[in-house]
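Excerpt of the complex: some chains, original placement.
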Amino acid sequence: MDITETNTIFRHRLSVQTRFNDYDILGHLNNTVYLELADLGKTDYFTTAAPKLWNAGNVGMVVANVNADFHAPALPGEPLDVLTAVESIGNKSFILSQRIVCPAKNDQLKCSVRTIMVHIDVRSMHPAPVPECWISTLEDYESRRLRD
Amino acid sequence: MDITETNTIFRHRLSVQTRFNDYDILGHLNNTVYLELADLGKTDYFTTAAPKLWNAGNVGMVVANVNADFHAPALPGEPLDVLTAVESIGNKSFILSQRIVCPAKNDQLKCSVRTIMVHIDVRSMHPAPVPECWISTLEDYESRRLRD
């Protein structure tokens, strides 16, 4: 049940901005907002790690599953960063690992999110093997082997 | 500064559903949510008042201005209705008048919204005179003269 991999190395960090209405009546960042922040991290990750492939515009990736652990409430005024890494690449899918942390509190962990993204052939709109160019580009960025 | 027209008759009412995260840290429906609720009322209004014209799919209307008065905070558990009427029709624009009220409190007024919508020719994408069929259909629904 605990999806946090304590040994993941995160090479990508994005500072994110929260809004007044992101905090709910309990005074906490609403759980749904973590997924909006994780989306910001995801887009910036691929723009940074695979700019040519991502910007080619024919990227077919759909989110099949999101699994989020809520560790500590994020409070108004606390800065937040999103850490993102591709954890592994399967035949037709990627697993993305993310953490939302508070850099003002020694990266206190607020939320960890694991996302399964399926690669889609944009012509047939069906799941298709992850192209080799994606695998090699992301392995270069992460400096480690990613395929299962 | 008070945009509430006390003598407007509203023939259209839509019950709207609020969500846990619509309420902010002050325990009030966040001001931005009133505009989301007004959008719900607007769509249902045109679907009801002008179904053939609205569903034809070539509707060109853009929101040019929104003016909202916040009268009383909406609290969790209070049901809310959106009242909508076309107030008047100009040469190339409509003025929509809406109120968000609490039916459990004798229609206590929470927020009034006046929206200026500009009619756009969908071929040229420029403002264009409101077609006669729109004017007559909406005058029929409202049972009164609408053009300025």
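To keep things simple, chains are lettered A and B as they appear, and every chain counts its residues starting from 1.
As a convention for this text, contacts are C-beta pairs under 8 Å (C-beta built on N, C-alpha and C of every residue); 3 or more make two chains touch, one makes a residue touch a chain.
Just so it is clear, the model here is predicted, and its values are computed rather than measured.
Sequence-identical chains make up the whole complex; the displayed set comprises 2, and the total in this structure is 4 copies.
Criterion: only the chains that are shown with their structure count from here on.
Separating the CA-averaged centres of chain A and chain B is a span of 38 Å. Against chain A, the residues of chain B that register as touching in their complex are 20-21, 23-25, 27, 30, 32-33, 76.
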